[in-house]
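Complex shown without one protein chain; remaining protein chains in place.
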Amino acid sequence: MSELLHVDNLSAGYGEAVVLSGVSLSLDEGQTLALLGRNGTGKTTLINTLAGATRQHGGSIMLGGRALHTLAPYERAAAGIGWVPQERNIFKSLTVHENLTAVARPGKWTPDSVYAMFERLAERKGNLGTQLSGGEQQMLAVGRALVLNPRLLLLDEPLEGLAPIIVEELLRALRRITREEGLSAIIVEQHPQAVLAISDRAVVLDRGSVAHADSAQALQQKPELLEHLLGVAR
Amino acid sequence: MQTLSAQASLLQQSRIKPLELVFWLLAFAAPVLTPSHALIINEIAIVALFAISLDIILGYTGIVSLGHAAFFGLGGYAAALFAKHVMPDPMVGLAVGIAAATLLGLIASLTILRGSDLTRLMVTLGLGLILMELANKLDWLTGGADGLQGVVMGPILGRFEFDLSGQTAAYYSLSVLLVFFVLLRRVTQSPLGATLMAIRDNRLRAMSIGIPVNSRLTLAYTLAAAVAGAAGALMTQTTGFASLDLFEFHRSADVLLILVIGGTGWLYGGVAGAIVFKLMQDFLSSITPQYWMFWIGLFLVVLVLVGRDRLIRPWTWLGTGRKGQS
Amino acid sequence: MLTILFDGVAYGMLLFILAVGLAVTMGLMNFINLAHGAFAMAGGYITVLLMQRMGVPFLVCLPLAFLGAALMGALLERTLYRPMYNKPHLDQVLFSIGLVFMAVASVDYFLGSSQQNIHLPVWLKGRTEIGSDPFMLGMGHYRLFIIAVCAALTVALQYVLTKTRFGSRLRASVDDQRVAAGLGINVNLVFLSTFAVGSGLAGLGGALGAEVLGLDPTFPLKFMVYFLIVVAVGGTSSITGPLLAALLLGIADVAGKYYIPKLGAFIVYSLMIAILIWRPQGLFVRKAGK
Partner (left out) sequence: MNSALHPKAALASETVLSAQGLEMRFGGIVATNCVNLDLKKGARHALIGPNGAGKTTFINLLTGVLQPSAGRIVLEGEDISTLAPNERVGRGMVRTFQINQLFDSMTPLQTLALVVSQRSGLGRRWWPSLGHSQQVAQRCEELLTKFHLAEVMNQRTRELAYGKRRLLEIAIALACEPRVLLLDEPVAGVPAGEREELLQTVAALPADVSVLLIEHDMDMVFSFATRMTVLVNGAVLTEGTPQEIAADPRVKAVYLGHGEGAGA
C-alpha cells in the first residue's frame, strides 16, 4: 500500500495563537483515519491546515508525493483535498444543485451519483441552502466535497448535533465511500465508538500534539486509555 | 526590576515636553519674524484647529468621517451672520459659532452610533452635502452661491483692530488654537481620553469593562463638532467672508489628508500635517495652479501603499517595523 | 407627472448600471472604493474622443467604452488595489480619494475642464408624446434607448449571476470566501473579473450618461455620493437590492428637482440618512443578510 499523506512536525494556528505544535502522522492510500481528542486539542485546526485555511508556522504536508503546504488554498482542491468544514458552511444563496455544480471537478463522483447516495438531497435539488435541515446540510457538505473527486476526504465532526437516524444514514454513506469505493478519508469526531468502527487507523490529539497513535481496532479494545484521553479524567 | 513606578511612568507620558514649548514659542514669534507671511500663518492655524478637531473622532475614537466640514461651515456662517446682524465683537461671535456647531454635533451624533464604517462614511458625507444645499438655497440669509458680503469685525477685546497685514488675525487664530490645543491635550491624556482610545481599539471589550460606549461616542462627536465650529468661525472672522466653499467635500477630504500626513491619534499630527499641507499647497499651486490636486492624489496613494505610520513617525523606521501601520 | 416618472426610471436604470459593479465588489471584498466613478468617466471620455477625433459611430463606441474601462479596472486591480484589501477602511477611503483626485486632475490637464457633449445619432434625438395633458407621457427617444440598453444589461447580469457556473462561483465566494477557496474556487480571479466587468459597466454607464448627466473632469466627485447611496441603501448581498435602490433614488431625485427645486437634492440626502439610521445594513438586505 503506497503512502498517500505524510504530515511532518506540523505547527499551525490562527493569527499568533499556536494551536498545533510538532504534529506528525501518515495515511496510506485507501485507508481511513479517525482523528480524536477533546475540544480545543487542535483537531479542527489540523483539518483546516490541510485545507489551507489556517496560518501554518512550520512543518510539511505531502499528498501523493507532492508538497501541499506550499499551495494556495484554492489549489489544494485540484491537488486532491475534499474538505467538509466543521460548521458545514454550505453556500446559503445557492441552490442544492448549484452548491454541487459550482465546485464540481471531472471524475467518478458527479452530482447525480451524490443524489443516488442521498435521496433526500435529490428531492431538495432546487431549494436554497438556507432551506435545508441540519442533516440535509451535512449531506450536501459531504456531497459537495465528493464532486471534487478528491484523493483525500477531510470530514470535520460530520455526525455532530444530528438526530440518530441521520447519523446512521451518514455512517452508512461514509462506510460505502471509504470501504467500498476505496476513498481515503480523515474523520474528526469527539465520540470515538461510531467513527472507530469504520476506520483503519486512529490518532488522538491532546493540547495540540499527538498523544496516541494506533490501529482503530486496537484502540477500541482499550476503553480505559480512551477514557483517560477523551473523557472527564485527570 | 521595575525601572519607573507605574504612576511615574504614566505622569511622564503626559508631562509637557521642552520640545513642545519651543514649538509654540516659534509659532507665536512667526507673525512678527515674517510679517509678510502673517496671512498664511493665520490659515495654517485655522486648518490645524480643524484637523485636531477631526483627530478627536478619527484618531482617538476611530470614527471615519467624510463630512466634518459641516461643523466647520456652520460655525463659520453662524459667526459671520452674528457679526453682520447682531454684534461685531469677535469673541462673542466665536462663542456663537461654537454653540451652533455643538448643537449640530449633538444631534448628528445619533447618526454615527450604529452601522459600519461605510454607513458612517455615508451619513457624515450626507450631512455635509445637506448643509451646503441649505446654505445654497437660503440665499436670502446666507447670500447663496456668491457668499455673505459685508462682514465687518470689531476689534478683539476692544483694542486690537483687524488690519490688512493680517498680524492681528494670525495672533487671534494662534491664541484660539493654543487654548483648544491645551484643552484637547488634557482630554486625550485623561481617563476620558483613554476610554475613547479603548472604544477605538476594541468596542466589544470597552463595553465589557463597563464603558457606556454610546454616551462616550456622543461626547467625543459633540466635542469635535464644537472645535470644528471654532475653526470655521475663525475662518470667516479673519477673512470677513463666508461662502459655500466652507462646506465643500474637498475641505473634509483635505483635513483627512492633513491628519494622515501628520499621523492620527497624536494631536500634534494635525498641527504638523496642517503646516506641511498648506506649505505644499502653496508651493505646488504656484507651479501648476490647477493641477496640484494631482500631486496631492499621488501623494495620498503612495502614502497609503507605503503604510501611514511608517512614513511619519521616524522612530518606526528604526523600530521592529513588523506591523506596517496601526 | 408620468414624464417625471419615466425620466426618473431612466435616470435610475443608468445609476444602477453605473453602481452595480461597486455593489458586487464591495459585497465580495468589503472594499470601500470611492474611485468607481473614475471608471465611469473613463468610459465617457473614450466615447467622446472616439466620436470627435476618429468619427467612430456612437453605437460602436459603447462596447469600446465598456472594454476600455474594464481593461483599466483589471490593470488597476492587479497593481494598485490588490495590496489594499486587508488594510483598514480608512486607508481604503484615502487610497480611492487619492485615485479620484489624480483622475480628475489628469483629465482636466489633457482634455480641458469644459463640459463634453456627445453628438447623438439622429434617430436617438426627438421625443414622442402619448396621452392628453394631465397624464401626458413625454418619452425622450434617448431616455428610451437608455432604459432599453440598461434593462437588457440587467437581464444579462441576472442571467450570468443565476444561471452560469461563473455566477454560482461568484455568489459562493460572496457567501463564504474561506470555504469557497478551500473547495477550489480561485477567489482572487473571481474578484479580478468582477472588478473588471463592474468597471466596464461603469464605463458603459458613463458613455450612456454623458448626454443626461453631463461629462466633465469632476464627474467622479459629483456622482460619488449617488453611487454610494445605491450601494449603502441597496445592500451588497444581491443585485436586486441595488436595482431597487437606484430606481428609488432616480425617481426621488428627478421628482424632487422638478416639484421642489429649492430643496431637491436636500430631500435625497436626508432620505438616505433616515434610511441608514433606521437600517444601517441597507434597506433591501434581509436581517440574516451577509
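Per-chain residue numbering starts at 1, and chain names A, B and C are given in the order in which the chains are listed.
Everything below uses one rule, namely that a residue touches a chain if its C-beta (ideal position, glycine included) is under 8 Å from a C-beta of that chain, and two chains touch if they have at least 3 such contacts.
It should be emphasised that the depicted structure is a prediction, and the values quoted were computed from it without experimental measurement.
Judged over the whole assembly, touch between the missing chain and the shown ones holds for A, B. Screening B:99, B:178 or B:192 against the full complex identifies B:192 as the residue touching the chain left out. Of the residues in chain A, those that touch the hidden partner chain are 13-14, 16-19, 21, 38-41, 157, 159-164, 167, 190-194, 207-208, 223, 226-227, 230-234. Mapped onto chain B, the footprint of the missing chain covers residues 1-2, 5-11, 13-14, 186-187, 189-195, 197-198, 200-202, 204-205, 207-213, 265, 320, 322-323, 326.
Just so we're on the same page, only the chains that are shown with their structure count from here on.
Judged by the touch criterion defined above, the protein chains link up one after another in an open path, with no loop closing it. Chain C has the Cα centre that lies closest to the mean of all protein Cα atoms in view. Centroid distances from chain A, each centroid being the mean of CA atoms, peak for B. Per-pair tallies of C-beta contacts place B-C first. For this pair, chain B with chain C, the centres built from the Cα atoms lie 33 Å apart.
Chain A and chain C have CA centres that are 43 Å apart.
Those residues of chain C that touch chain A in the shared complex are 165, 168-169, 171-172, 174-176, 178-187, 237-238, 288. Residue ranges on chain A touching chain C, taken from their complex, read 51-53, 72-78, 81, 83, 85, 89, 91-94, 98-99, 101-103, 105, 130, 144-145, 148. Partner chain B is touched in their complex by these residues of chain C: 26, 32, 80, 83-84, 87-91, 93-95, 97-106, 108-109, 113, 221, 225, 228-229, 231-232, 262-263, 265-266, 269-270, 272-273, 276-277, 280-281.
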